[in-house]
Every structure is written in C-alpha cells, then in structure tokens.
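For this depiction, one protein chain was excluded, whereas all remaining protein chains were kept in their positions.
Labels for the chains are A, B and C, by order of writing; each one numbers its residues from 1.
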Amino acid sequence: MKEQTLTADQADFQRYVRQWIEDNRPPAPPSRLPISALEVTNQAQHDYLQQWQGQAYEAGLIGCDYPTEYGGGGREGCQRIANRELSRAGVPYFLNIIGLGMAAPTILVHGTHEQKTEFIPGALSGEDVWCQGFSEPDAGSDLANQRTRAVRDGDQWIVNGHKVWTSHGHFAKWMILIARTSQDHKYEGLSYFLCPIAGHEGVTVRPLVKMTGESGFNEITFDDVVVPHANLLGGEGNGWAVAMTTLSSERGATEGAGSSGTNPRLTVQKLVDLARSTMRDGRPASDDPVIRDAIVQHAIIAEGLNQNAKRSKVAALTSHPMRVPLRSKVTSSEFRQSAARLGVEIAGPLSTLYKNDPNAPDAGHWPLAYMNSYGSTIAAGTSEVQRNILGERVLGLPKSK
Amino acid sequence: MKEQTLTADQADFQRYVRQWIEDNRPPAPPSRLPISALEVTNQAQHDYLQQWQGQAYEAGLIGCDYPTEYGGGGREGCQRIANRELSRAGVPYFLNIIGLGMAAPTILVHGTHEQKTEFIPGALSGEDVWCQGFSEPDAGSDLANQRTRAVRDGDQWIVNGHKVWTSHGHFAKWMILIARTSQDHKYEGLSYFLCPIAGHEGVTVRPLVKMTGESGFNEITFDDVVVPHANLLGGEGNGWAVAMTTLSSERGATEGAGSSGTNPRLTVQKLVDLARSTMRDGRPASDDPVIRDAIVQHAIIAEGLNQNAKRSKVAALTSHPMRVPLRSKVTSSEFRQSAARLGVEIAGPLSTLYKNDPNAPDAGHWPLAYMNSYGSTIAAGTSEVQRNILGERVLGLPKSK
Amino acid sequence: MTTSNTTSSTNTSSSLDFGFGEVETELRDVARRFLGDQFPITTLRELVASDPEAVYLRGEPTSWDKQLWTQIVDMGWTGLAVPEAAGGTPVAMAGLAAVVEETGFHALPSPLTSTINASLVLNSCEPDAARPWLEAIASGTTATIATTDDTGSWQAAHCTVKATPDGDGYRLDGVTAFVQDAAKADLFVVLCQTDTSHIVAVVRADAEGLTVAPNHIHDLTRDQATLHFDSLLVEANAVVSTNGVAAIEAAWPGVLVMAAADLCGVAEWLLQTTTEYATNRVQFDHPIGFFQAVKHPIVNVTIDIARARSLLYHAASLVDSNPATALAAARMAKSAASDAASFAADRTVQLHGGIGFTWEHDAHIYFKRAMHGQALYGGGQYQRQQLANTLIGPIS
Partner (left out) sequence: MTTSNTTSSTNTSSSLDFGFGEVETELRDVARRFLGDQFPITTLRELVASDPEAVYLRGEPTSWDKQLWTQIVDMGWTGLAVPEAAGGTPVAMAGLAAVVEETGFHALPSPLTSTINASLVLNSCEPDAARPWLEAIASGTTATIATTDDTGSWQAAHCTVKATPDGDGYRLDGVTAFVQDAAKADLFVVLCQTDTSHIVAVVRADAEGLTVAPNHIHDLTRDQATLHFDSLLVEANAVVSTNGVAAIEAAWPGVLVMAAADLCGVAEWLLQTTTEYATNRVQFDHPIGFFQAVKHPIVNVTIDIARARSLLYHAASLVDSNPATALAAARMAKSAASDAASFAADRTVQLHGGIGFTWEHDAHIYFKRAMHGQALYGGGQYQRQQLANTLIGPIS
C-alpha cells in the first residue's frame, strides 16, 4: 500500500539505510532460520544473528528514535523506515526481539536515568539478550494472578516462583519479570523487575517443546533468587501499569524484528503472493473471488491496526469511550492467527508439508505460523481474558468473576 | 434437492394432494397477506385463512399422520408430503400455526384420551385458534424463570400473572400456558395448562407493535383466571418436560405452516432465485462466487437440519453424547436469521424497500424476515440461554449461574 | 476535498492527525453539543416513530425538523464542503466526517449528507459553471445527487438518464433511482449520458418534466425516491460538467467517506445503548453484562467500530492530501463501517431481548438506518470486491 510522506531527513535516512543494507548483506545463516527469532534455539544461529544485530546497531539501523544518551540515534520517525527497508531487503531478523520490542521501550518510559543508561544500549545492540517472565503455570490466563513472590530484604529482593512461556530463556542475560510484592491488592500488589538470568544463582531454565515440535520456549524456576533493589522498574506496586506498557509495545516488537510474518501489511502481501503462486484445479488461487474476499478482509483489518495505532495518538479523535482497545493485543494476535489459517487454506494440499520439504510454499511458513499463532492468543492473557478486561475496564461492564 | 423414496400409499397420497390443490385453489386474499401466519392481525384475513385451513383439513391435508380417533388421517409420513405440495403450490399458509405446530403435537404426546379428543380436532381444523403463553416480561431469557402462578383450588386452578410474545393472542380461543405451581423447585415447580382465552373472565389482551411496525403479538395479563383441573396437561410439576416437547415441535410447526420463509430447503431455493434475479453492477448476483459460497453454506446448514432430524430417529447413530442438540431451537432459528441477513445483502439497495413498494424483491420478504427472525432467537429462551442449556445438560459443563 | 487544503488548519500535517485540527475539533464539539441539546432521542422518536401505521401501512412520508435545519444552515454546516470562492468555509474532510458522524449518532433526518455529497460532486465539475450552484448551497439551498440506475448499479457509467442536445442546453429522459433525501432537496445533481459522453446537470425539484416518485422504505430517518425525466429542459447554465463520469468518480471517495461516517455514528449509538442496558438489566441475579455471552460480543462491536473509525479518518485525510489513494482507503472505511454497523445493530436487538424487538424501544430506528446505510453505495462485500482489483489485480 501507499508510502507515508517523508521529511527531508527521513528521506536521506531511507537512502542511507538502503545503501547500507546493499553493502552489508550478511552471509547465509549456518542452517535454515526458523520463522521468527522466538524459535531460535541453536547456538550457531544465535551467534550469527547476534553478530548481525550488532552490525546493524553500529550502523544506526536499530534504536534510531532513541535518545543518543541511551545509545540511540536521536532521530524521529526513522525506526519504521529502517524496519520497512529491512523487511523489503529480506535480510535476517534480529535476535533480541524481547529486548528490542519489550524491555527497551518499557525501560525508556518507566526507567530511571541510571536504568536507561545501564540497560538500553545492550538491548539495542543485542549484546544483552532479554526474555519475558510474565506467564505462570497456575496463573493461567490471568496475568494479574501472579504467584511468583518477591520479598524486600534491605536493598535487595528475594524472588521465589515459576515462570513459563519464556522464549530465549536459555540465551537470556536478563528477564523482565513481574512478581507479587504484596498479597493485599491484586493489581497494586505487583512489581516489575529487571532480573539477571544467565548463570545467576537460584535460576533454573528448562526448555519446552511446542506443538510444532520446535523448542524455543522454556520454564524457569526461581529459588531464593537475589535481585538488587536498583533493578525494580517503575517503583514498588506499579508492576501492572509497567506491564501494560510492555504489552502495548508488543506489536512494535514484532515489527522491529523485521519478520514479515508479523507486520500486518506484509502478512497481507505474503497472502497475495501465496494466492498468486498456488494453483487450484489448474488456476491461480488469486483468481478465486472467495479467496480474494478473504484476503481483502485481512487487508482491511491490517490497515485498521495501523490506523488504530495512528489515531490513538490524535487526542481529538480518541475522546470516545472505547479508545483504549485500539492498540489491544487481542486484535493483532487474532489477525495473525486468522491470516495464518487463511494461508493454510489457500495452500490447500501443500499445507500438509513441513518446512523441510522442498515443495512447502514459503518455506513452510503458513502451517507453522498458524500453530505458533496460538502462542499470541494464549500467552500473557488469553483473548478471552483480554475481552473481559476490555469489557470491564473500557466499557465499565460488570466483572465476569 | 432430491426426493425421498415414497411408499405406494405415499405416492398415491401425493397424487391426490396435488390434484386436490389444483382443484381447490383459494381465491385471492382480501389484502396482501403478511409473511407468516404469526403476523396476521386483521379480521378479514383471519376469517379467510381460517376458512382455507378448514377446507384443507376436511380434504385430509392437515393432521394426516394423526390417529383417526383424534380427527387425524391415520396415515404415516404423509404430512411432510402434504406440506411440500402446499409449499410448492404457493397457496396461502394456515392460520392456526400454534395450534398445528405446538398445541396439537404436545397434547398428542402428553394428553389424556379426553384431552386429545377435546382439543386436537379443533386445532387441526383451525376452528380453535391457539396462542402460546411461555414468555414473561421479567423471566426474560430464562424460560424456567416463570412468575405466573397457578394455585390449586379444589378441582380448578387460579392463575395470576403476565405473558408477552403471545402471537394470535387477540384471536385465540386457547393458550398453552406454563405457570408456577410450586416455589420449591425451579423446573419441577412448573405445570402446563390448556387455558381458555377469548372472552374468558380475568384475561386481558393488549396488542404490541414489533420493530417492523407490524403488530401480531400481544401481552396478556391474568387476573384470578379460573382453569379447570381437567386442563392441566402432563400432570402437576411436569411443565418443563411438556414445554420441551412443544419447543422441539416448533420446526415442524413452521414447516406445517407451509411458509417458504421457514422451511430451510425452500429458504435456500428462495435465496438462489433472489440471487438470479438481482443485478449487481449489471451482472446477476448469482454469478458472484462470494455470494454463491454464502448460499451454499446455507444449503449445507439446511440439509444438516433435515438430516439431523432424520438421524435423531436412528438409535444406533445417536449414541454419541451430543445427540440431544440435533433438533435444538438454536440451529434452526439462527439459520433463519443468517439466511434472511444474506437475503438482505444480496438484495443490496433494493433491501431498503418496504413490502408495499412495488419494486421490493420477493414482496419485501428479506428485510422483514430478517427483523422478524429475532423473534425466534429471542423468544422462549434466547440463543445464549439455549447454549447454556446445551452445554450444561448435554455436555455436563458446570452451570453458568 | 482539495479546496479545503487552502484553508484547513491542518493540511500540511494531515498525514499525522488525519487533518483533524483545531477548527475540525471545535466544529465537532459544537455539533455534538448542538444535537445533544436540540435533538434528544425523545424528539427523534416523536418525530419519526410515533405512528407505525401512518408510515408503513398508509405510506405517509416521515417528517423532519425544518426549524432545526434552519439553525443548521445558520451555523454554516451546508457551507463546509463549499470553497471560499463560492461563499463557503471549507474544513478538512475529517471535519465533515466528524459532523456527519454526529448526525448519524442522533439518527438525524436531514438533507445534510446529501447536500454535502452534491457539493463534493460540484467541486469536481467545471468551477465557473458550478460556482453559482455552490453559492446557493452555501446559503441554504438543499441538494442531493442522482447517479444510480434502477438496478442499483454503483458504476457511474451505468447511468440511464439520456441527455439530448437542445439549443445550447439538453433535454433529459429516463430514470435514476435510489436518490437519497429527494423529498428534502431543492436541487438534484444528475448524471446523464449523451451519445458521446456523460454530463452532470443541475435540476430544480420543481422543474417541468421531472416526477419524483418516493420509495416506500424501512428507514424512518431518510427518504428515497426514483426520478423520472420526461423531456426535461436543462439550460446551458445548469450543465456543470461535460465529463460526467470523471466528475462523479473524483467525488466518490468523499461520498463513501460520508456514508461511512454516518454508519460509525449509528453504530456508536447502538454500542453505547447496549452497553448501558447490559450494565443495568439484571437477569439470573446479575446485570447481563456480567455474562461473557453478552460482554464479549459488545467488546467485539467496540473493536469493529474502533477499526471503522480509524479507517474513516484515514480515508478522509487522504481525500484531502492524496486523492490518488483515497478511493481504496474510502472503500476500506465503507466496508468496515457497513459491517460494524450491521453487527452492532444485530447484537443490539439480540442482547436487548424482547424489548429491543418491539416498537417500544428506539433500537429499531437505528437498526433500520444501519440496514439502509450499509446498502448505500455498496455494502462490505461489494467494496471488498472492488478493492481486490486494486490490491490483488484483476482476475486473469
């Protein structure tokens, strides 16, 4: 779809990025990369991607809009340009997706000067890989139902508990961690920590296998783990508010990863290309008006997601009672899911093929993306719970429990 | 779609019915008839339709499969044949839709010999018009939440309360009435009465206007109304069970009415005809594959409704835990609704036209049928409540309240 | 609307705030206050829904509040789509959308949208020829567009009004249908085909040779008619374009934006009304909004409306800033708004239970306005069909 009008600086930057990517295309990966950074599990790919992210960061393609004092480029509206160019060039995604998409933006909003200085540069460069510690086995769908406890002890906190769904847990140096610091209030009893992981005493990481057969996420147990008070983000009892910032950056995250699997517009383009290249009884699927209608439905939702994000920044047009859900997790995760399901349907019998099969369309993207999409509709508050929250907090409907 | 194979008797009967209809087509109605018998409000139309039903009954086209001793034809599998021929011939529907579709079948199952003898013939001939007293203003969606009370007094019951949604209340001689005869049990506290209406002391009928602007249903208040004990159907405390029989006959009812608006297969044919005759940007809508797909989706649901009904009679194939919902109200009422909505979409700008407009397709059927369809998804237990009942009683899921 | 760029407070940054600047915000807020005070739901009900038999059985025209309309003209709303050169005070398309959204929220029976549509078409006709008519509109003359044949084709090229040269004017014969607010319009802006091309002509409601045959419609807040032309004479000064199809197509994104805006307003009323009902109506010992079977559909309506409104203001801003891409964006907005409004209408009646099914509640007024509005200029699926040709390319 159409370009947005660029300022002179942005146009220069775009030219620079295009040129740099041309000159610095990374070599082929050691083995075929999985669909997104979240599925990366082997060390060789990890090192390859970390190195590539480091290069791109040095060149100023990452953190473009972050203040220079925190290792950013100090530009405006340039990250989306860099992301678009990276996607177009089809270069590999960046490894540190949680660091780029969740940790850094959240620290930028809620961090002290010291925290920003200490954590943001490493997250942008990819030197410090981050993981997310939001979900718990018993909390189930209820993000606020955290059992992991942090108890204050002088200028440090002692953490005990159990987290699941932690992608990159096996690589991560740091975790963004929500823990309960008070039993008295459900939401106000939560606090948000920047918790050391790799080689840290009391932390145990166990890899889990997903329904796709891929590993890539972990469960992590905390046994009297010590976290310095300086690593508390946003103050004691503000964990829920800080976490909301993190979740609302999630789309940014997946975009920042430059993975065409998660940027709505690119997903639609991918569906169009799939339909053009898939034959159904001897004609391209893109000639079937039912499939055309389904693709356009997704194009409209994709454009809606982009324009929701844009409108949410226009105060005069968000005075309506339902402005909050505009950026909600539910719409983008369900878009990813139904788009992937549509891809599976378009692929027809070819959707039976796993990515290692040479004939699998788009290197096996669609069935894997479909199965993986349940990660986003389940983790960090299922779509069902998201709808409760929207109904109760945005529309003021009575609580369903 | 395809014919079912007929026995010799059935084939004879079919020939007879065709011939009789040929020879006995009724004259044009006094004024354009509404979409279904439920909307009939004016006396001239009432008399015209009652007379037509009487004729058809005398000829043996109604109650074909009822025992002769209760005024039926004593045949087997012949009513659907008669109904099909009546629909095909496009003759008017029968007036006494509640009597034919709900009262008679329920009395046949639960009535005493005396009740069957007294009530069934008049219901079949249309001489006794019936109305339904299930819904109450405060019961809302919860059929079992009846407030209307019946108190035993010797060999009679004293009824006090308030019913709504009572189609034909202004014509009706009798009502099938659910009332609470005990506060101790929710379901077992209900009883089912055959209650006199027209000119009966203490009964007040007030017509209500529907969203379509049509009248045709009423609210009825009961003020110390006397009902003989002989009019209790199925015994004290069995009201819920008897009511379930009534509701499961409902589809039969609407089919019996011979209204093409409610027989699923004929509804699909009507959609096909509409699509063929509606132009979209200069081409028939029936050439649009998206509309074709939507119509076929409805054809599949329609065939499913018919085959569900058939399978529910094959014991060996209903041993599955979810056999009960097969005939449930929710599927057929939601089919009617979405088929009507599809008709509105196919009609495009022509759907803006009310039935009195000469250019309204199918005499304005679709938008009216769409609005009226909410009657069937709301009355006698909304679709939401139906799903609770199915989940709890069929699947054994925990109760939602 | 290109003319607005010269005066809109926001044309330069329109891609950042959809062109919805201070002027547009103030305008929307005034409209919201004005209609809230002057046209409460009780007034609407009294005006259009007091007697079902009158409208549906006896086919009497539904009434509209002419006194309120005079105030609207005095506030200058009819000049909002008229260039300054013609005495208007144009605002960004997003501002127009916001006003129309408010009239949708109040289900206002009025020729405002139709008159705006007429202005949009006149704006894409020959300026000198169009100016006098735009001046009339700015000063309160009502108008509507007549571009559709009697099969309801939305392709301008399908128009079936024949224009035969006569002196330096034309004679019109034939039919055009689905003309909105025809009974309220002083002027009809009519697309006609000549032997060689198409023209746009302005015809007065009282012109000789014109028959306005009102349709019998469900919507209580609009009127609609079929126009019959019988050798009707159009003077040269009433011929505002000799490139008719181009003029209509240039205006079409704006027309779709207005239709989408009305539907967003209608859907918003349905949502707020249902939310309030779900919060107060108690059943099974809870307000029904407690139940997810009620709560989640309402949330889904909210999500759909949010999407439609974002696409609406995006499309509006492109009409001003990037007309080349405006049509696709406007089709997306109309598609999303049509689907959002009909889903909102559906859930409103269903979740209100019995009462929403009766005339005693106001839901039916909005249900019918939504049903009418989604069909106008093509519903959700029709728009997607057109979009597919842009997005995916024509069928090979």
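Everything below uses one rule, namely that a residue touches a chain if its C-beta (ideal position, glycine included) is under 8 Å from a C-beta of that chain, and two chains touch if they have at least 3 such contacts.
Note that the coordinates shown come from a computational prediction; the quantities given were computed from them, not determined experimentally.
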### Message
So one chain is hidden, and I want to know which residue out of A:V209, A:A230 or A:A315 touches that hidden chain in the complete assembly.
### Response
A:V209
#### Entry: Of C:W269, C:F291 or C:F357, the one touching the omitted chain in the full complex
C:F291
### Message
Considering the whole complex, not just the chains shown, which residues of chain A touch the missing one?
### Response
135, 137, 140-142, 164-165, 208-214, 279-282, 288, 290-291, 341, 344-345, 347-354, 356-357, 359-360, 367, 370-371, 374-375, 377-379, 382-384, 387-388, 400-401
### Task
Quickly run down the residues of chain C that touch the omitted chain.
291-293, 296
### Summary
Residue list for chain B contacting the dropped chain reads 1-2, 4-5, 268, 272, 275-276, 283-284, 286-287, 289, 292-293, 295-297, 299-301, 303-304, 307-308, 310-311, 313-314, 316-317, 320-323, 325-326, 328, 330-331, 384, 387-388, 390-392, 394-400
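Basically, only the chains that are shown with their structure count from here on.
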### Query
What is the distance, in whole Å, between the centres of chain A and chain C, each centre taken as the mean of its C-alpha atoms?
40
### Query
In whole angstrom, how far does the Cα centroid of chain A sit from the Cα centroid of chain B?
53
### Per-residue multi-chain contacts in chain B, two or more chains
288, 290
### Query
What are the residue numbers in chain C that touch two or more other chains?
286, 291, 381, 385
